[in-house]
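As structure tokens, the structure follows; a few thoughts come after it.
Note that one protein chain of the assembly has been removed; the remaining protein chains are unaltered in position.
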Amino acid sequence: MLEQLKEEVFQANLDLPKYGLVKYTWGNASAIDRESGLFVIKPSGVDYETMKASDMVVVDLDGNVVEGELRPSSDTATHAVLYKYYQEIGGIVHTHSTWATIWAQAGLDVPAMGTTHADTFYGSVPCARYLTQEEIDRGYEVETGKLIIETFEERGLDILAVPGVLLHGHGPFTWGKDVKSAVMNSVVLDEVSKMNLFTRDLNHFAKELPQNILDKHYLRKHGKYAYYGQK
Amino acid sequence: MLEQLKEEVFQANLDLPKYGLVKYTWGNASAIDRESGLFVIKPSGVDYETMKASDMVVVDLDGNVVEGELRPSSDTATHAVLYKYYQEIGGIVHTHSTWATIWAQAGLDVPAMGTTHADTFYGSVPCARYLTQEEIDRGYEVETGKLIIETFEERGLDILAVPGVLLHGHGPFTWGKDVKSAVMNSVVLDEVSKMNLFTRDLNHFAKELPQNILDKHYLRKHGKYAYYGQK
Amino acid sequence: MLEQLKEEVFQANLDLPKYGLVKYTWGNASAIDRESGLFVIKPSGVDYETMKASDMVVVDLDGNVVEGELRPSSDTATHAVLYKYYQEIGGIVHTHSTWATIWAQAGLDVPAMGTTHADTFYGSVPCARYLTQEEIDRGYEVETGKLIIETFEERGLDILAVPGVLLHGHGPFTWGKDVKSAVMNSVVLDEVSKMNLFTRDLNHFAKELPQNILDKHYLRKHGKYAYYGQK
Partner (left out) sequence: MLEQLKEEVFQANLDLPKYGLVKYTWGNASAIDRESGLFVIKPSGVDYETMKASDMVVVDLDGNVVEGELRPSSDTATHAVLYKYYQEIGGIVHTHSTWATIWAQAGLDVPAMGTTHADTFYGSVPCARYLTQEEIDRGYEVETGKLIIETFEERGLDILAVPGVLLHGHGPFTWGKDVKSAVMNSVVLDEVSKMNLFTRDLNHFAKELPQNILDKHYLRKHGKYAYYGQK
């Protein structure tokens, strides 16, 4: 079942090491079929060099395995919570990519300091707080999903306008309308994390991008008046 | 039409990811045929892995498409303004290459701190100011071209002696007598941006290259008395 | 003899440049056959591009060559001391990988600042002191092994829970239940060394991971209640 989606998810997972976002099996990508309400995710801890499309696991929105002989990613429950709450998300990616993880470890939002950022993220990428002991005890992965929702609600952020988050001390999650764009958003987030760190290093007084340039670049690529790319 | 130039522009665009200057489609290269007054540029947002030479778009100096089925790069108008004003330019490249973009985000000129810089750029590479709201409203891409001209005029710079510029909060544009040298100038600008950032990190008191060494290296490779390379 | 183990050790040594941990011959990996009490190690200073599985050297726990025409790694005695003292170790890797070596040169423990670290190392990776002149005179490589043991004893560390060490001014040693996991632990140690350096650069006040998150991530992958990976 969902053979086409398995192939897409498989390719997305292979793209993670290709773009330098993961080493070994440190990452996972998934995509959802909204009609059936099922999503496809990478199996846990399987070597990227031997993994096949048919190894992808089909899971329902409560995180139960529907098809597949391997255990799904240990982060499956986080994916499930996000798919359930945000109907507009089609794909999710989690990595420990170097530079985004550095901002996560520093416990800081990634500010919009340039148009590379503004082309994809309409403002800062938030860094969510640590989970409490109570939350960890209740279920680390489910609570991580809930914490992402809490973070976006509290800040009044549009989930597709800011398609990514950092988890304090952990690393990034990104998403998109499909898994391919979720991967691209992870690439962008890692790159702007690197650029912004060294921008501050070079000039401690460097400021965020002015709002009008942020608007211009984001809206050049997104929404009704976009004119970037092919129709 | 312009099949040879399309091939050159196609190859130049492929060189951008090859030299690590762009990820995905974040960049564009173009070249002009001065006889016909037409230039060839990459289509907007087309995947580098499937792009073909015949996908290149032919555009006139007002930025109108003359041949090609795809939309040209969203930055086409900037290229057009520069080709129109500077007869000596044969090729233009725009990227968000990591280290040059960091200087652009920091809002700083890249100073000439070594001979790697002096071999290509005869002095600092200027960082242009942000566009104003009025300029953005008038036309972001055209005004970006005009801003580059303004920057070079105000500073009295020779466009081929300093074949590159940074746009504050955005990234670099470089150019050259042909598109191949425009690509090379992007490679050099990114490399010296990296070197100079870490030079300052290592020694806060590091100074720019003395004028006589700058002269020696630039003139060893450029102008009438050059003795670098083959005749 | 030990042909299968030679193949594993050979592949592990090839993985060192593949993962960017060594240039030229700056590294060595070994694995032990506990039944015979013999271990297999890379020959000294042999080019990785021409090295064959059959070039691996078989050595006993006193560091004497049992089989092989080439001299074993100059660090063989350090491996021998560790295998002899720690029955639970199956493989050992030594590199001068860039970022772990930077912490070794700085003379600092690598603190656990994120879950990438906690997934593999249950707490800080210790930096051992310099050898004294007396120890150098007695035998540099044997004494290096003893110093690693001293460091773990003094700090009361479990050798498999913290499967790595830095030697002040030198670089990392890592180990594991087999040589494949010893290589992976070197990859992780280098990556977290890089992340942690830049985390401190970005935020001088960044703290170590809270104990409960460290516990959660380490125990999610290790020990009786682990639920990461396939059964």
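Chains here go by letter, A, B and C, matching the order in which they are written, and residues are numbered from 1 within each.
Everything that follows uses one rule, which is that a residue touches a chain if its C-beta (ideal position, glycine included) is under 8 Å from a C-beta of that chain, and two chains touch if they have at least 3 such contacts.
Small disclaimer: the values here were computed from a predicted structure and weren't measured.
Here the chain not displayed is in touch, across the complete complex, with B, C. Contact with the undisplayed chain is limited, among B:Gly37, B:Pro210 or B:Gly223, to B:Pro210. Contact with the chain not shown here comes from a single listed residue; of C:Leu108, C:Val183 or C:Ala206, that residue is C:Leu108. In the full complex, chain B touches the hidden chain at residues 19, 113-116, 119, 184, 187, 191, 194-196, 198-199, 201-203, 206, 209-210, 212-213, 216, 220, 227-231. Not every partner is drawn; the one left out touches chain C at residues 23-24, 26, 43-46, 70-71, 74, 96, 98-99, 101-108, 130-131, 133, 136, 140, 169-171, 197, 200-201.
One rule holds in what follows: only the chains that are shown with their structure count from here on.
In terms of inter-chain touching, the protein chains here are arranged end to end in an open line.
The two sequence copies chain A and chain C touch through a face in which the numbers common to both fall below half of the numbers used overall.
Chains compared, chain A against chain B: the Cα-based superposition rotates one onto the other by 90 degrees, nearest 5. Core chain by CA centroid proximity to the global CA centroid: A. Here the CA centre of chain B is 46 Å from the CA centre of chain C.
Contact with two or more other chains is made by residues 201 of chain A.
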